[in-house]
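Shown here: the complex without one of its protein chains, the others still in place.
Let's turn to subunit A:
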Amino acid sequence: MKELTVALAGNPNCGKSSLFNALTGAHQKVGNFPGVTIEKYEGHCDFGGYRIRVVDLPGTYSLTPYSPEEIVTRQYLIEERPDVVVNVIEGPNLERSLLLTTQLMEMEVDFLVALNMMDEVEEQGISIETKQLQQLLGCHIVPTSAKKMTGIDALLNHIVRVGTGKIEIQKNKLFFRPALEERINEIASLVHHEPELQGFNSRWLAIKLLESDKEAYREVRQYPVWVKVEVVLQEAMKEVRRQDDSDPEELIAEDRNAFIRGAMKECVRGPKERPATMTDYIDMVVLNRLLGLPVFLLVVWAVFHLTFSLGAPAMDALSSLFALAANAVAPLLPNEMLRSILVDGVIAGVGGVLVFLPNIVLLFIGLSFLEASGYMARAAFVIDRVMHRFGLHGKSFIPMITGFGCSIPAIMATRTLQSRTDRLVTIMIIPFMSCGAKLPVYVLLCGAFFSPAMAGNILFGIYLLGIAVGLWTAWVLKSTVLGSDSEPFVMELPPYRWPTFGSVIFQARAKALMYVKKAGTLILAAVVLIWVAGNYPKNPELDGAFAVRSAEIQADSGMTPAEKEQLSGELGRMLRSDQLAYSFAGRAGMLMEPVLRPIGFDWRIGIALVTGLAAKEVVVSTMATIYALSAEEGSADLKATLQRDPSFNKATALSLMVFVLLYLPCMAALGVMKKEVGRWKPVLLYSVYSLSIAWVMSFIVYRTALLIL
């Protein structure tokens, strides 16, 4: 079967995704555009003897290279050269949708227009003369409605006919004012004679150069023709500035707009007063000066609640499932080492990561719903004032809040942010929002050293400290290294739409799959590594000594079986404790002791901190092991042990809580962070930063506490 590649291009919220779903049905997959974390949705369908491969390009208003979405779209159109480009246009808002169309006309790609949302056009009493518009744009227009599933076959039919050359695209030119046309032609002919630039449409390149388009500059500047081009460009700038007190960029935009306005006058008839839509009425409440904030908080609370309360039973079920699996597998493996690595390493490790899956799915169902319904942008609008004070974007808020549950979905949720720097800063501060896994550590330490009344205050203080450090970090990052290119807050509030069930589920599924893939590879490796560090190298002398001692106990006839049992249990725990001290993790702990001493920790806490990198709650279980307690005796006993331990006091407990709050997030979070950022360098820098700030804050807290308490 012959293949045709079709790219869908259009404004955000123009119904592009619904049309994509309508065209491809279930045959979809999600990938990434190379080098950026923008999802690439691909699908296919068979029509008229052709396999039509459909690529859903990210939504853009224009083809200037400012946002990553625009760069990706443009590169795709230039480099991949799809057979047909379908420009999806929002019927009811024709005027602004046409801006992208004019730019496609300038690029002279083979495109046709899908005039989408025709049902809404009819509802609003607007009539569009498609024949006339077709004449003006020089391309075919197919009225569609993805919601009502009308016009889909006609669109496919047109795609095939354009793709096979059965319909000639007229390639109308959009003419600018004479002064500009002159310059465009001048530059175009210069560029045209440069052999290296033959791949480009010279008229388009000329327009882009006049628009001061940085990508076009970079392209042309490499070649000798640049010398001549630069002269013409500078003359043009000077001339426009003298005559119109403006620049070519603005004039080009005005002329495009003039063309669009003309087309609107000729082809569109509609009611003069636009009737108030549902969106207007909803926004009267949702964005109301008094109700706006309460509504916002309610929505955030609902999403958070949905994720972590509804997810909790599923999470428990999953973890008991993994426990069952571990119990089932253990007897099957005779080799102790193999059993240990499979049961304690792989099953426990990967299980520990996979238990978050229900949370992630639920969160992303919630977030996709907010995004698709149109509320997400409004949430950003409501809270932006606060976030902006710390150099963040309004959209950073929801990922930050999610971070209180778990950093991993929170970091993944930053994809709703458009600007790279905003995304980076938000990712960097999320781990400071104290996640759910850190809570057991606080509960243990608060419970052991403080009265219940005090414990609540301390817990609250710890959370506040996390927020403060996070916001401070954001502010510092924004006002130093990442300050220069901040995303302008110029954002559309899309009309409210009821999201389709399919697209919400599809989004959540894609995120869940990504997470599972991560758990299967990098996280698995990290977890096994930490397991190895905690168990190796084995100390044969220790084993031997314990074996001897254990045999002695068994041989002792003066003891009852119950006493023997208890004694050998204690012996086993001591062995584990000594073994851990001897292992790589233990040695790392001892190596770290000089550094940890000033903040009140000894080598044993050092070990717990290292193994805590697998998951934060592991800090507690490692402490239980190292203080030679069995797991069954639980945290009540660990509390008593800690209280008795001379190296532990209130100041140490506070210091440890602060350190656990601020130091490196777990391996899983670091892995996801790397995946979202795309490079290791920021992640490594972040690791160094978080370790230093954790140390400094712990030092302050410890020393102050020693003085006061």
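Operating definition for what follows: a contact is a pair of C-beta atoms (placed from the backbone, for glycine too) under 8 Å apart; a residue touches a chain by one contact, two chains touch by 3 or more; residues count from 1.
Basically, contacts and distances are computed from a predicted model.
In the listed set "Dihydroxyacetone kinase DhaL subunit", "ABC transporter permease", "Ferrous iron transport protein A" or "Ring-1,2-phenylacetyl-CoA epoxidase subunit PaaC", the entry agreeing with the UniProt name of the missing subunit chain is "Ferrous iron transport protein A". Contact with the undisplayed chain is limited, among A:Tyr66, A:Phe450, A:Tyr536 or A:Phe699, to A:Tyr66. Note that of A:Pro488, A:Pro561, A:Pro594 or A:Pro646, the residue touching the chain absent from this view is A:Pro488.
Checked against the hidden chain, the listed residues A:Gln75, A:Thr130, A:Thr164 or A:Asn257 yield one contact partner: A:Asn257.
Residue in contact with the omitted chain (choice from A:Arg51, A:Arg81, A:Arg274 or A:Arg597): A:Arg274. Per the touch definition above, the residue from A:Gly43, A:Gly292 or A:Gly403 contacting the chain not shown is A:Gly292. By the touch rule set out above, subunit A reaches the unshown chain at residues 61-62, 64, 66, 92-93, 95-96, 99, 246, 249-250, 253-254, 257, 273-276, 279-280, 283, 287-290, 292-293, 377, 381-386, 388, 394, 485, 488-495.
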